[in-house]
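The complex appears here without one of its protein chains, the remainder shown in place.
Entry: subunit A
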Amino acid sequence: MAPADGGGEQPHKAHRQHKSGAKARKKKGKGKGGGGDNDGGERKNPKAFAFQSAAKAKRLQARSAEIEQRRLHVPIMDRSIGEPPPFVVVVQGPPQVGKSLLIKCLVKHYTKQNLSEVRGPITVVSGKSRRVQFLECPNDINGMIDAAKIADLALLLIDGSYGFEMDTFEFLNIMQVHGFPKVMGVLTHLDKFKDVKKLRKTKQRLKHRFWAEIKEGAKLFYLSGLIHGKYTKREVHNLARFISVIKPIPLSWRMAHPYLLVDRFEDVTPPESVRLNRKCDRKITLYGYLRGCNMKRGTKVHITGAGDFSLSGVTSLADPCPLPSAAKKRGLRDKEKLFYAPMSGLGDLLYDTDAVYININPHLVQFSKTGENDASKKQGKGQDVGVTLVKTLQNPRYSLNEKLDQSFINLFGRKPAAQSEDISGNQNDQGDANILEEADGNNICNANTLESNDHSYSECSSDSEHDNDEATQQNDHEVGLREEVEFCNGRMRRKAVSANFKDDDDDEGAEEDDVDSENSGDDQLSEGSADDSEESLDSDDETENNSKWKESLLARTLSRRSANLMQLVYGQASKKLDEGNDSSAEESSDEEFFVPKGQKKQAKNESTSFDDMDAEDYSKFFKTELRDWSDEDLIKSIRDRFVTGNWSKAALRGQEINENDVDDEEVDGDFEDLETGEEVDNDTKKSKREETNGGGYFDKLKEEIEIRKQMNISELNDLDEDTRVEIEGFRTGSYIRLEVHGVPFELVEYFDPCHPILVGGIGLGEENTGYMQASLKRHRWHRKVLKTKDPIIVSIGWRRFQTTPVYAIEDRNGRHRMLKYTPEHMHCFAMFWGPLAPPKSGVLAVQHLSNSQVPFRITATGFVQEFNNTARIMKKIKLTGVPCKIFKKTALVKGMFTSDLEVARFEGAAIRTVSGIRGQVKKAAKIEPGDMARRKGESIDGIARCTFEDRILMSDIVFMRAWVNVEVPTYCNLVTTALQPQDETWQGMRTTAELRRAHNIPIPHNTDSVYKPIERKVRKFNPIEIPAKLQHLLPFKSKPKDTPKHRKTPVENRVPVLMQPSEKKTHAAIQQLRLLKHEKARKKKLQDEKKKKAYEAEKAKSELLTKKRQREERRVRYREEDKQKKRARR
């Protein structure tokens, strides 16, 4: 911004100032300011740039402060430690927009590998410290919702030649509800434009629309077109750079829940049980990078589209796609450009807890002994170690054991028999089923080999693609399914490890026992381990961990007592009691219980019943032996615990702890009994104090968070791996394997790698179901309002479920009034029943899951407000009744209540007649015997005595306004889309309207509710009859006259008017004159009308002409202007 170097770079034409004229004079009047600011004026005359007015200065300052404040966000603590998990890039767009192609191009860019098909997530090492996981978003709404929940970056692909499609906006809305990740638009199909100008205009238009949706300046990337069926290298490169600089946004929901995007899925049910019952519950394993927050073993998970499951095993595996070592260098070596996509059948190695699978492309290496042609291939490749190994296995001159001993790598364990069996089995498979091989080839043929462009290989791949195409064209459901199943189960793979895991484990356990018994001098430990090994048989994982933990405990030269304490507290349940006894026994033997006299029995009870299940619970501990504190020795022993004691000794007390506790962390040596954590604390406190002068509240918050994080790291640093996992769970970023039992077989049967499987951890209290109150707003673009109790599908947290909400709005008195339909442009409450999600989590509602029913599928959006079980939703009810007997101002009303009990409930309630007379319910009416006789046949129950402010009529209708509670249906149905074929739409509960449509039932129609024209009879009043007595007293004026009924007098009774002849004449003359006048006026009027019409016609004609002329003029003028503008632009 320095004004000095403004002129340096490009020679511009110098600005020539006006030397004369108004502007020049104006500038002169201002003073010398104008001349000075060209170069270095700011420095020479700082006053010249000071604010002239205080108000303006204030305004500007306020503005800048506001901008500054708007930039700030409440800092969120990022608790993840270590390598971050791969960055999920979801590629989303309407069908046929180029999603897969973009992924392929990006993968090609990163790894130089060609990908034939995009299935499932693809992990790629994209930089020295960065991995990217690409995920293609499926087009159905379920897939979109799931993808939006895991995306760190969403690439929205937009067909530039077509414009935006609803899918894009739907996806944006979904993301907004579930935490808005980073978004980048990508325009494709721009090569459809032939006209450059049109292209530019379209880009401009789409960009602005995109900005309007996200924010001003949101990135929209242009992919100009295809070259050889791929996007241009340069553009993909640029896009990759954009992706590489984007940082994920911390989203509160995801930060608080562990989750993983499953990139590998295996069915590990024993084949025998599947054979016996194909529909038996399966055991599956799910693999993926752990994201969000740390995951503990006991966490329950939700598998999207399938339901909630408890984990039966979590293991951390070696990272299949590790980041390169942190050596200092630029860029990535080719070797480090790893990628991992097991669902696409890519990635050479698959790790499991008990085995490593190596995928080898059968077209590159043929292991069955065909001989010659593969030899030629091999020559091209050079001998691979693995290949030779397998080859040599095929012509066994020696037994396998010997062979393995001879071979120079000893990757694997000692049980090769199983291996050979496996291989032969696989080969048999190959030989038997050609189809299978084809399918497998399709999956694996692109398997990652660095020297890829083999002739035969490409042929094969094309072949298999053809096959695949054919298969899809046939659209044979059966075949498709089989293919899938084969894909996940029968992939050609060679089990390289044959070590029987169980044996291994047992060995380990045995070792451990030895170690235990060797090391543990005291009885407790050995006892415990013995127990362990006995109990371990059922669960292998656990024992392993357990034993490891113990081993490490022993290995660590931690004080014996620590281990004891941990075990004492968390030991096996069987031991617990003994230990409890021991400890209490120790204590009781060591020290006498303090027992106040009255308490003796109670205390005794406690001492014996520490392990008793029915022990009383006291938080107070009556252990204390009362020593005589006047004893000098005793006093001396705690002398230094008081400020009156020796301070340096007291400080020593802490420091020794330091050395003991944390060995690896050197104390900075400054002072006192602070732990390392506090050390940091102190240091930063100083700096904080310094900064509080400069930085504000915000910096302080950040500082605190940083301190907290440092402390977390330092405190957990010195733990060994297993203890750490027990304490804090599996860390984010680690590749873990989840084992889930009891999964419905449909999940395996209909597994489709193109649909992302998201496994989300369920927090405390989120597995329960209950009523939730959400603030909901119908989406503007959804055509219809929503009806109360119509089922909608909501997505909250990880889950998607169908529920029937009741909509409500809060009245001014705090009452929740039911709404039959959602309001047009307002938020309303929606109360529904379902699995609870914490307040503030977003709610997304969809009515139909099918793709083509409605133009815009998002029905409503909102957020959970609270768990509300008490707030009653009320509905107005009007009870009506009619008077059956009227006294003065009291009436007996019937038909309003059905029983006397009901009347009693409403005593004192306000009522009203239609005519507006107010009243009150008093009591149930006592029916007199006479009445009863009169009302024979009718029910006499529920007649209420009511009083009114005025006498009511028998024709009045009395009504009472009351409020009745509306029950929210306890209906919730998880959307189990993963348990059905993906091309079927999930069918949940149908709305009443849909049911009526399906069963052809007309809408019920209450004839009473129909509006009819109101017919009012003219009221006939009887003449007033005044009693004779009264009449007599009235004055004459008011007396009814004895007037006969008014009737037109007949002609014969009328008085004739006889005129004089002169009168007759004048009368006739006047009549004639009047006639003349009228006639004249009539003619004049006609003429005028004619004239006016003519004038109007004339006027219209001329107007038309003028308009024409004006338009012509305008057109000329505009053309001129446009031309001028263009000229100016050039």
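As a working rule, a contact is a pair of C-beta atoms (placed from the backbone, for glycine too) under 8 Å apart; a residue touches a chain by one contact, two chains touch by 3 or more; residues count from 1.
In this section, contacts and distances are computed from a predicted model.
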Of the candidate names "Large ribosomal subunit protein uL3m", "NADH dehydrogenase [ubiquinone] 1 alpha subcomplex subunit 5", "cyclin-dependent kinase" or "RNA 3'-terminal phosphate cyclase-like protein", which one corresponds to the UniProt protein name of the undepicted chain? "RNA 3'-terminal phosphate cyclase-like protein"
Among A:627, A:783 or A:997, which residue is in touch with the absent chain? A:627
Hidden-chain contact residue, picked from the options A:190, A:240, A:256 or A:957: A:256
Which residue from A:647, A:887, A:1095 or A:1118 sits in contact with the chain not drawn here? A:647
Considering the whole complex, which of A:92, A:269, A:294 or A:913 touches the chain not shown? A:294
Residue in contact with the excluded chain [from A:212, A:227 or A:727]: A:727
Under the stated touch rule, tell me which residues of subunit A contact the chain that is not displayed. 77, 79, 256, 293-294, 296-300, 307-310, 558-559, 561-562, 565-566, 568-570, 576, 580, 583-584, 587, 594, 596-599, 601-602, 610, 612-621, 623-630, 635, 637-645, 647, 650, 653-654, 656-657, 660-661, 673-675, 677-678, 681, 708, 711-712, 715-716, 719, 723, 726-729, 763-765, 767-771, 835-836, 838-840, 863-867, 869-870, 974
